[in-house]
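Only one protein chain is missing from this complex, and each of the others stays in its spot.
Just so it is clear, A and B label the chains in written order, and each chain counts residues from 1 on its own.
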Amino acid sequence: MQKIKSFLLKNGPLLATVAIFILVYAIGAQLYPTMKKPQVFFNLFINNGSLLIISIGMTMTVIMGGIDLSVGAMIALTSVASAALLQKNADPVFVMVLMLLMGTALGFVMGCIIHYLKVEAFVVTLMGQFFARGMAYVINESSITIKNEFYNYLALTKINLPFFEKAYVYIPTLAGIVLLIFTFILLSSTRFGRTVYAIGNNEQSALLMGLPVARTKLIVYSFSGFCSALAGIVFSISLLSGYGGYGQSMEMDAIASVVIGGTALTGGTGTVLGTLFGVLINGIIVSILQFNGTLTSWWTRIGVGALTLIFIGIQSLFYVKKKD
Amino acid sequence: MSRFKSIVLLMVIASLALAACSSAAATEAAAPAAEEAAPAEEAAAPAAEEMTAYTYADMTLCYPQLGAESDWRTANTASIKQTAEELGVTLIFSDAQQKQENQISAVRACIQQGVDVIALPPVVEDGWDAVLTEAKDAGIPVIIVDRSVSADSSLYAAHIGSDMFLEGQRAAEEMNKLLPDGGNILELSGTVGSGAATGRAEGFRDALNANITILDSQTGNFTRAEAIPVMEAFLKKYAGQVDGVFIHNDDMAIGAVEAIKAAGIEPGELKIVSVDGTRGGFQAMIDGWIQADVECNPLLGPQVMEMGLKLMNGEAVDPETLTNETVYYPEEAEELLPTRQY
Partner (left out) sequence: MKNNISPFTKFRQSRIFWPLVALLLIFIFDGIYAPGFFKLGILDGHLYGNLIDVINNGAPLVLVAIGMTMVIATGGVDLSVGAVIAISAAMGAVLINPAFGNELISNDILTQNVSRTPLGLIVLANLAAGTACGLWNGFLVSRAKIQPMVATLILMVAGRGIAQLITNGQIMTIYYTPYFFFGNGYILGLPVAVYIVLAVLGLAWLLVRKTSIGLFVESVGINAESTYYSGISEKNVKLLAYTFCGFCSAIAGLILSSYVHSADANNIGLNYELDGILSVVIGGTLMAGGRFSLLASVIGALVIRTFTITMYTVGIPANALLAAKAVLVLIVILLYSEQAHKIINAVFERKGRSKDAKN
């Protein structure tokens, strides 16, 4: 009994998130029977592939007590830069590697400014956001079509899923899943992961404990940069184009997903698994509105706002209990 | 508020229903498979025989609207909704809030719902290949509305829309008439990279007389709020040198007129050519600020529905339809204003 109780308390926010997702999905499926098709569920992954990837990076940053506002703009920059390179007949694999390096490097630079110059993460990454979006428009102001064989192949090849009839995902969709598993293991069962949680709980005491604070912080921001570059690649593949206007205010969607997924913005707690469900909940609300077809769009925003509030309520409930 | 209550009520009913008919769920689950096969049958049937001519009442149309960024767009939305109501078409409408990813996911949702026709006003030209292929595989015809797409034309049934290049050319012809002796003009362009802005800018330059110089061009993002400061800065920088302004839509023109008023310039001193033909634009023509307004018609509802029905019945449609558009002048503005619907 005690075990169950402690398990519930420990994973309360996560379980609540999962439960709400299932509940919302069930209501949706009841209202609109076509939502019961398995493909609707997999479409959530296809449609939110990029959001999932940046949310994973954001989760790690937030657990460490930081924030990264540059992710949405990084998607735009990556998509434009890779489209421009591909237009000049660059090798697609080379382009992808280059983009990942660029993202990681930009994240690293921001991490350096945050850690060594002691500037607020909020401000630095905001600057990164302006810079990345500005550069995207400087490279090309209108959208560039990608006409590369390899990209085309990645974009249009469906992977039929076993056990489900007529259900499929696209190749880039898998990137998020792989990254999710990798990050989950990284955070839950490595020394590095524990350091991230420790810094999020209390940076000072982490430092006093002799943990490699500087190194970890730089790695986490670089990782977030890597994630946003990867998300940018996925984005440019699924849309087969690059444009400076892509990923507008996606950082806010990511933060909302992270929070809905049970990660506290103060740092120190949270899981990427929760974030997955945060992203899915975000997606399912949009889907329900789209299936309804008469509700006006402002209900999406009000709905997401209200849900965030509910989740924070649930979270604080659990944290209060924990403290007692 | 009542809408909210009704949703809550719906949810309550739904959860009750969930408890009541758990047995029914099994049969319902089988239904989608049958539905999925339906579009293919529908497509094949009319070709075989004209027995089952569909009417508007049979049609389910999906319209994933781009957003509500300008008067043009809200008029477009209103036209689609009103026409659907009048004709009895079942409309699945959503609003993507100017985000392409939302629009794409809306199209996917429509495909899963098995609608009869999808009418898509794309936010940008690129990025539609995958989702259009999905629609084609599901046997649902797609009508591209307003802007065009870069995807292969075999992926969609038809395009209804305005020729932005032609609108630019028309605007340039008006400017040529207004400034027969040449002069210097400014340009307030639309959202950077959007098809409308690029097309209008290129068309305008294509047909503009050589003796007219474009001094400067800056974007106002199609909105009033951004057009005003840009115009203010322009007027100070080029004080006394400007003879005319080409503005990419009426919303920005209304904003620009405010800035021009504040600069103490009398109506008619600057020759303004705008695009859209909204009520605001007409009012500005009556007041003497705008000299010519090139129409860009948002009332596409009837055209879209008519084509949708034709597609359902397997009739041939024109793959490229231009909307009927004209140029309006101040002389007729007063008379026409009461008849303007947007």
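Keep in mind that, in the parts below, contacts are C-beta pairs under 8 Å (C-beta built on N, C-alpha and C of every residue); 3 or more make two chains touch, one makes a residue touch a chain.
What you see is a predicted model; the values in this text were computed from it and never measured.
Participant: One chain is left out of this view; which of A:Ile4, A:Val93, A:Leu117 or A:Val178 touches it in the full complex?
Facilitator: A:Leu117
Participant: Thinking of the whole complex, not just what is shown, which of A:Ile177, A:Leu207 or A:Ile312 touches the missing chain?
Facilitator: If we include the chain that is not displayed, A:Ile312 is the one touching it.
Participant: By the contact definition given up top, give the residues of subunit B that touch the hidden chain.
Facilitator: Against the missing chain, subunit B presents residues 67-71, 74-75, 77-79, 81-82, 95, 97-98, 192, 216, 218-219, 221, 223-225, 228-230, 232-234, 236-237, 239, 251, 254-255, 258, 262-264, 279-280, 283, 299, 338, 340-342.
Participant: What residues on subunit A make contact with the chain left out of this view?
Facilitator: Its contact residues with the unshown chain are 67, 113, 116-120, 122-124, 126-128, 130-131, 133-135, 137-138, 141, 244, 252, 255-256, 259, 264-266, 296-302, 304-306, 308-309, 312-313, 316.
By our rule, only the chains that are shown with their structure count from here on.
Participant: Just the number, please: Cα centre separation of subunit A and subunit B in whole Å.
Facilitator: 32
Participant: Tell me, which parts of subunit B touch subunit A in their complex?
Facilitator: 3, 7, 10-11, 14-15, 17-18, 28-29, 31-33, 35-36, 62, 64, 68, 91-102, 104-106, 108-110, 112-114, 124-127, 129-130, 133, 150, 191-194, 198
Participant: Given the complex with subunit B, which residues does subunit A contribute to the contact?
Facilitator: Result: residues 26-27, 30-37, 39-40, 43, 46-47, 50, 137, 141-145, 152, 155-156, 165-166, 170, 238-241, 243-246, 248, 283, 286-287, 289-291, 293-297, 299-300 of subunit A touch subunit B.
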